[in-house]
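Here it is: the structure, laid out below.
All protein chains of the complex are present and in place, except for one that has been dropped.
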Amino acid sequence: MSEHVHAVHPEPDMVQLLTPEGQRVEHPDYPLDISDDEIAGLYRDLFLVRRIDTEAIALQRQGELGLWASLLGQEATQIGAGRAVKSHDMVFPTYREHGLAWCRGVDPLALLGLFRGTNLGGFDPGEHNFNMYTIVIGAQTLHAAGYAMGLVRDGVVGTGDPDRDTAVLAFFGDGASSQGDVNESFVWAGAGNLPVVFVCQNNQWAISEPVERQSRVPLYQRASGFGFPGIRIDGNDVLACLAVTRKALDDARNALGPTLIEAFTYRMNPHTTNDDPRRYQLGSELDTWKLKDPIERVRAYLTRQAQTPAEFFDEVEQEAKKLAEHIRTGCRALPDPTPESVFDNVYVTMPDEVRAQREEFAEFVEAMSS
Amino acid sequence: MSEHVHAVHPEPDMVQLLTPEGQRVEHPDYPLDISDDEIAGLYRDLFLVRRIDTEAIALQRQGELGLWASLLGQEATQIGAGRAVKSHDMVFPTYREHGLAWCRGVDPLALLGLFRGTNLGGFDPGEHNFNMYTIVIGAQTLHAAGYAMGLVRDGVVGTGDPDRDTAVLAFFGDGASSQGDVNESFVWAGAGNLPVVFVCQNNQWAISEPVERQSRVPLYQRASGFGFPGIRIDGNDVLACLAVTRKALDDARNALGPTLIEAFTYRMNPHTTNDDPRRYQLGSELDTWKLKDPIERVRAYLTRQAQTPAEFFDEVEQEAKKLAEHIRTGCRALPDPTPESVFDNVYVTMPDEVRAQREEFAEFVEAMSS
Amino acid sequence: MTSPMTMAKALNEGLRKAMEADSKVVVMGEDVGKLGGVFRITDGLQKDFGEDRVIDTPLAEAGIIGTAVGLAIRGYRPVCEIQFDGFVFPGFDQIVNQVAKFHNRSAGLVRMPITIRIPSGGGIGAVEHHSESVETYFAHTAGLKVVACANPSDAYWMIQEAVADDDPVIFIEPKRLYHAAKAEIAEEPTSLYAARVVRPGEHVTVVGYGGIMPMLLEAAKVSAEDGIELEVVDLRSVSPLDMPVVLDSVQRTGRLVVAHEAPQSFGVGAEIAARVTEAAFYSLEAPVLRVTGYDTCYPPSRLEHEWLPNLDRVLDAVDKVMEY
Partner (left out) sequence: MTSPMTMAKALNEGLRKAMEADSKVVVMGEDVGKLGGVFRITDGLQKDFGEDRVIDTPLAEAGIIGTAVGLAIRGYRPVCEIQFDGFVFPGFDQIVNQVAKFHNRSAGLVRMPITIRIPSGGGIGAVEHHSESVETYFAHTAGLKVVACANPSDAYWMIQEAVADDDPVIFIEPKRLYHAAKAEIAEEPTSLYAARVVRPGEHVTVVGYGGIMPMLLEAAKVSAEDGIELEVVDLRSVSPLDMPVVLDSVQRTGRLVVAHEAPQSFGVGAEIAARVTEAAFYSLEAPVLRVTGYDTCYPPSRLEHEWLPNLDRVLDAVDKVMEY
């Protein structure tokens, strides 16, 4: 049986503001007024989160992590969206949004515990307005809709006060688009005119299944039947993602309702470090997508158009080295959870029967360790 | 708080072939070549199923049925679709499709057991190619998609042989459109190009909730985002429903994929005999819809345009009387299930532990009855 | 509370009190607004608290629970109504994988003070899926608490305590008692997770909860006429279980019968039997017997009264444990 070849290809209606060659292009609906310094800032984000990813993969290989879900190739979507949300907006990621986490100020180390098996989360969602990673495909989209219902009830939508008005950003994948939960979240968002922006990172694959298994039409079109706009962007174009997400978030904050953004991108690494794409993926497809790399095009723009000095890139490289070092040493230093902690936080108020089991358990751990 | 007034109203794009006044109108995409005799046949169906409904309601009032879900006002959708399917097609109803059941040759009495509490089904789905009534909202749409997958695998789709090619007809309600199951069935049907025709009976209400709680755009539009056509018909126009469903079923049989038909109609009775619509429904809305009665318009056509003789209507009335009598007497004669039957058919092969319980149970029933 | 009221009314009043007590409490579900729910438990609440706090949701249980999770993250205290027991299952994933686990996943940083009301059990002559007993599924799920009210006074107080609880609570409402006998509302609540001896007796302990409690008390009356005194315990909380109360009783009677509507196998009765046998091995004169629904699908309503645990079966079990 021949390898799968994707039928769906970037369409003319796909919003692009920066070509793979690094040319700025204008889009009538999405004018983006951005300085070269800001673009350099985005480059830094992209570069650093890729380094985070690289380090995590290395740590997994060395046995320091049990698993890692790589974002390679999807940096632009995450940084573009991550820089479009305001700090008081709320963000609901899947398990692959390390770039979003970075933009929300979450220390990369705080992401590793989940993959190392030392905890199930690792950071305070409230502190960063960044929800826990959600592993059950699609579940977080309903949480996002519910959170948006809360915003409406709190009166922080459509007041006209930019510091007050708040929106929700919810990420999910192309495979997730098939889940009942995701479609129900569209029902709630549409019928309730909720201030939520859905970003579907269409990286063309749900593990081994090409996006065509989920839909024979582009995923952004899913939204219209639920009563809100859908739009496809070049997911490897950080500027397009920034501009379009910003606009969608503004609409949401202004009580104009939800938007679905399909970020057309590609998963350049295996699904996770456990996966073996050779069983289902064409190497040649990777080659074509390499030419659309989300970082290269920004670098090309900065060097060619913005005359960004070489020092800048060196500085970022230095910063990346430091960050990598921080992750390498920090990961190994991550504290193992204490056995008894298994019983903590199952309930806010621990029932006696659970407390009794906790004590029995403690004795065993005692005995085993002694 | 004021009573709810529906915002959504019949749209220009709603297919109508017979006006409320009984005027035949043409639709470019849905030419319907039908004789006056055939239309008279449809009148007979409509008239008889309404009588079945009336009798069932009466039986519920008299305590012979525990509950009844009335189809009043929705006869045209069910008869139109029911006469469009071929006997070898498979039909998946909800719990309100007594008109569909009639078209599938199911004795009305076989429907009563479920509502009387003497059984959970009452007829052989295989014999009539008519699935059991499904009470869990939306669940049957996935069954329909799966059955359609079976048809494809059986090679009875798109062969060009009309006696061989088979399609599936799946009914659901406006409220059901919000369920994950229904949207997942759209995913399967679209991505798999399955031979299934979905009919959403939009009777404007999900118990007390107006359709606007489920969607702010017309429901037929839901289909396009899943990659197949959606169309709205005048659900009180039996000819429109016949023509459009026939066309959609032909497409399905010819491997052209699924269609969603939104039948725009109105629930003229309470949700069930337990319901009290005065709490949420405007009486005036009922009055407007009375003018669009699905039976009156056919009668008007037959009398005014087709010069159908009065005898015909008398005959149908006589037939209805007989049918009513059949239902009244038959219902009371429905056998009560034997207690032990509770244990039958839980499994094909009854486990010993269940058999043991069955014997213990039998003893008690013995004791209690003696 | 002065005048006696039905359980339906008591729940309605309790919800009203809960909403008055905390502006973050929102009631959500299918038809809970103008209709007041198919059982009228939320009757009048939308009128008085508005559409923002009494929410008619789209028709999807996963959506109801999933959006409740989001509301909880935002600091709300959602009370979800599942229209009938059998329809909780489309929301099962959100309950088991999110509601139950979120607080633990977040190391205690995010709370899920969600109450999920489930009109439960049989006896009302309903059609399929409208008479299920689903409590065991939730009791077996760490992170959830499961309670069942059995009289108007408990209904009034327990719903308020459940809503005020910072842990998620599955609130089982025995629908066949909604409009059964009216009763006075106690001045003070009993702790939500405490079992209660509703009738003292020296010979046999009979434990149950929810819709069958009146029948168990009836059994105690009948049995007393034969000189056998049943000590009837209303568990009130299925998870956690208030074992001290049950064990104290069994230590005195030496005999235990557990009753519930849910199918017998892998049900609540099994857990109680296992715990009691372990904790009171030498006090038991007889094995713990179970009087429950059978291991079948819920029957067509014409047969439900034979199928459901009834007086005869309870008395028979009592005789059996007495014979040991």
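A, B and C label the chains in the order they appear, each numbered from 1.
Just so it is clear, a residue touches a chain if its C-beta (ideal position, glycine included) is under 8 Å from a C-beta of that chain, and two chains touch if they have at least 3 such contacts.
Just so we're clear, the structure is a prediction, and the values are computed from it rather than from any experiment.
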item: Identified contact with the non-displayed chain, of B:S70, B:T94, B:N131 or B:N202; value: B:N131
item: Touch criterion as defined above, residue of C:Y137, C:W157, C:F171 or C:Y209 at the omitted chain; value: C:Y137
item: Residue, one of A:A176, A:I233 or A:A248, that touches the chain absent here; value: A:A176
item: Contacts of chain B with the absent chain, listed as residue ranges; value: 90, 119-121, 124-126, 131-132, 136, 139, 141-154, 180-181, 184-185, 187-188, 191, 344-349, 351-354
item: For chain A, residues in touch with the removed chain; value: 1, 4, 66-67, 113-120, 135-137, 175-176, 178-181, 206-209, 213-214, 274, 276, 279-280, 336-337, 339, 341-343, 346, 353-354, 357, 361, 364-365, 367-368
item: Sites on chain C contacted by the missing partner chain, in the whole complex; value: 62, 86, 89-90, 92-93, 96-97, 100-101, 104-105, 128-129, 136-137, 139-140, 142-143, 239, 241, 262-263, 265-271, 273-275, 277-278, 281, 286-290, 295-297, 324
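We adopt the following convention: only the chains that are shown with their structure count from here on.
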item: Per Cα centroids, the chain farthest from chain B; value: A
item: Centroid spacing, where centroids are CA-atom means, of chain A and chain C in whole angstrom; value: 41
item: Separation of mean Cα positions, chain B and chain A [Å, integer]; value: 44
item: Chain centre separation in whole Å, for chain C relative to chain B (CA means); value: 36
item: Sites on chain C at which at least two other chains make contact; value: 57-58, 60, 62-63, 90
item: Junction residues of chain B - those touching two or more other chains; value: 178-181, 213-214
